[in-house]
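All protein chains but one are shown at their positions in the complex.
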Amino acid sequence: MIDFSSPRHRSKFGYLLLAPAVLLMALIIIYPILLSVDISMKDVRIARIGKAEPWTLKNYAWLFGSEEFWNAIWVTAKMVLMVGGTALVIGLATAILVNQRFKGRSLARLFVALPWAVPEVVATVIWAWMLDSSFGVINWALLKSGIISEGIQFASNATASFYSVCFVMIWKGYPLVSIMLLAGLQSIPQEQYQAAEVDGAGVWQRFFYITIPNLMPVIGVTMVITTLWVFRDFAIIHVLTQGGPIGATTTLSILTFEQSFSFFRMGQGAAVGVVTMIICAVISRALVSRFANSVH
Amino acid sequence: MRNHSLLGKIGIYAAVAATCGLLLFPIYWMFITALKPANRLRDFPPEFWPENPQWNVFADVLNSQPFGLWMWNTVLVAIATMILSLTVGTLAAYALSRFRLRGGQGLGLFILTSKMLPATLLIIPLFVVFRSLGLTGSLWSVIIAQSTLIVPFATWMLKGYFDTIPPELEQAALVDGASPLGAIVRIVLPVAAPGMAATALYAFVISWSDFLYARTFLTTSESKWTLNMGIATLKGEFVTDWNVIMAASLMAAVPIVGVYLFLERYLVGGLSAGSEK
């Protein structure tokens, strides 16, 4: 047996500790990625694992020449901006709100993050029912309050579908954003605020010169997590709109699924998936290094 | 934080009430819908409190479906996922925090990668992996797949914690004759307990939410289903009883919300330690 406490073997011990994580990753992440890349380079409807097929770029040619792909990119981009931006703004507002001192604060903190704990299947079931065009409570409330004069057709009105999907995503996703930002707020040293106050800085000045810069790394991580979540999310859109109407909510993730599992075109589906992965990698690298650099 | 003026206080309470109201309304609506008789569901205007609440809907769900079994499976998956991801994550986080490892930086990229993959892309390769391991139809398939996706987050959060613990503490233990693993268990873990609690909550919530993996790996054995699969199949081809679906959903959500209520206090603390790099 190797004596791990001796300095010579110290780093071996380190690698040993890492081994389970690496093993899991290789099995569950790396191998599937390689397999998907392999499938995306084959001209097949249905891929046979382990069956040799000549490699081709046909699926990628289809991809870049297809309207659906560019539409999906556009929809995904809009959705990321919409959900990510809104979640950040109201997440920050909520975090600041529940960071104030008031009675019942811990209860309020508990409630504002509750939707995060609701399982996604349950969340989509509730919202699908509430957004029902004919009998949903949302349409009723909008009609009653006089905002609209005729019920919104959530599934057949492109704009309404897009915003209802965004809305549900924000409801489910933003609580985690506000918890993370709240954690960030609490790690800002109080002395900085006190010093600024002594120097006569107002509320807004303190917000822009102390809160925001200190929060930058957390905001970066939060944005990456939210962005990747919108890119990856499947259940919410699939249940609410199936990507419709006329492709208005077909994101890259939905397109991947549709090609592979509805149309049985696995080669094309894998190509969409691989491109999605590359886009996500580029975005996360950019976001993380940008926000991390802004403080260090 | 200073104390607020009366006006400020009212403002705060109003804002808090509005936020909570908007966020919690869907949960209230789920509850109300569950209690309505099936033929009153599509009333327009809707009832905000059913005049004739059907409390037996919960018993009906339990009697007509093996709901208890599915609940038990979900609990098993959640606990096992929590233990596995916490163990693997702790070891990895400790290694990254204490050792200068070649390739350690690369792991950072790894961590992000797992969050990047469209899950729909992973399904078929993973199905093949688990089939060759003989794990399709076993809860282990979902546990392993979910854990792998949670490990990165666990590692990231716990590493932040470990970085704040001075290495001298463990060195002292080592000098006293503890094994390296013993030093981690006895010295480092107790200090990192809040971070572990936060990670455990995260793991619970994520694995409780799983649907895609359970559906892919466990389809053929109904005795191994999780709650989410049960709910998804309640939406029948021929009829859809929203009240039954809502009752089932409510029961599926209650345990995880309970865990959340219990562990939430650690989440903010755990996250803020994790974010101090």
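Order of writing sets the chain letters: A and B. Residues in each chain are counted from 1.
To be clear about the criterion, contacts are C-beta pairs under 8 Å (C-beta built on N, C-alpha and C of every residue); 3 or more make two chains touch, one makes a residue touch a chain.
Here is the rule we use: contacts and distances are computed from a predicted model.
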Chain left out of the displayed complex - its UniProt protein name, from "ABC transporter substrate-binding protein", "Outer membrane lipoprotein carrier protein", "Protein phosphatase 2C domain-containing protein" or "Molybdopterin-dependent oxidoreductase": "ABC transporter substrate-binding protein"
Residue in contact with the excluded chain [from A:Ala158, A:Ile188, A:Ala201 or A:Met216]: A:Ala158
Contact residue for the chain not shown (choose from B:Thr90, B:Thr136, B:Thr155 or B:Thr226): B:Thr136
Of A:Asn99, A:Gln192, A:Asn214 or A:Gln242, the residue in touch with the unshown chain: A:Gln242
Option from A:Tyr15, A:Tyr163 or A:Phe261 whose C-beta touches the chain left out: A:Phe261
Chain B residues that touch the omitted chain in the full complex: 39, 42, 44-45, 76, 79-80, 83, 123-124, 127-128, 131, 136, 138-140, 143, 185-186, 189-190, 215-216, 219-223, 232-233, 235-241
For chain A, residues in touch with the removed chain: 45-47, 49, 132-134, 143, 151, 153-158, 242, 244-247, 257-258, 261-264, 266
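Assume only the chains that are shown with their structure count from here on.
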Where chain A and chain B are represented by their mean Cα positions, the distance between them in whole Å: 16
Complex interface listing, chain A residues touching chain B: 4-5, 10-11, 13-15, 17-18, 20-22, 24-25, 27-29, 31-33, 35-36, 47, 49, 94, 97-102, 104, 106, 108-123, 125-127, 129-130, 134-135, 137, 140, 144, 171, 175, 179-180, 182-184, 186-187, 217-218, 221, 224-225, 228, 231-232, 234-235, 252-253, 256-257, 260-261, 266, 269-270, 273-274, 276-277, 280-281, 284-285, 288
Touching residues (chain side chain B, partner chain A) in the complex: 1, 3-4, 9, 12-13, 15-16, 19-20, 23-24, 26-27, 29-30, 33, 41-46, 87-89, 91-92, 94-96, 98-101, 104, 107, 110, 112-122, 124-126, 128-129, 144-145, 147-149, 151, 155, 174, 179-180, 205, 208-209, 211-212, 227-228, 231-232, 235, 242, 245-246, 249-250, 252-253, 256-257, 259-261, 264-265, 267-277
